[in-house]
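Heads up, one of the protein chains got dropped from this complex, but the rest are sitting where they should.
Moving on, here comes chain A:
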Amino acid sequence: MSTAEHPPAESNPVGEHDWEAVQSSPEFVELRRRLRSFVFPMAGLFLVWYLLYVLLADYAHDFMATKVVGNINIGLIFGLLQFVSTFAITTLYVRHANKHLDPAAEKIRNELEGGHA
């Protein structure tokens, strides 16, 4: 009945599309580039930053226990900076997504769904 190129309709509630053509369209390639060029480096960055913190807390006790102001030491500041970086990356990603991802995704979606919203 069905061939590999044309999956049966019931398994495809979205309707028939040439998905590979959409996937290789310049608009979609650009959307994927915008997503990946942000999330991959950012994920690498926060993982390295987190691992640096864990390794310091694990193996550099004296350094982390160095006092800076009153009883506040480097370890505490480093730990609180992990909170700051998490909040900052969250905010940056939301701005990036709102500005660069959502409009592009919406355009492709509307074209595929045939809507003119």
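In the analysis below, a residue touches a chain if its C-beta (ideal position, glycine included) is under 8 Å from a C-beta of that chain, and two chains touch if they have at least 3 such contacts; residues count from 1.
As a convention for this text, contacts and distances are computed from a predicted model.
A.B. asks: Name the omitted chain as UniProt records it, choosing among "Lactate utilization protein B/C", "Imidazole glycerol phosphate synthase subunit HisF", "Cation acetate symporter" or "ABC transporter permease".
C.D. replies: Listed in its UniProt record, the absent chain's protein name reads "Cation acetate symporter".
A.B. asks: Name, in rising order, the residues on chain A that touch the hidden chain in the full complex.
C.D. replies: Answer for chain A: residues 4-5, 7, 12-15, 17, 19-20, 22-23, 28, 31-32, 35, 38-39, 42-43, 46-47, 50-51, 53-55, 57-59, 61-62, 64-65, 69-73, 75-76, 79, 82-83, 86-87, 89-90, 93-94, 97, 102, 105-106, 108-109, 112-113 touch the chain left out.
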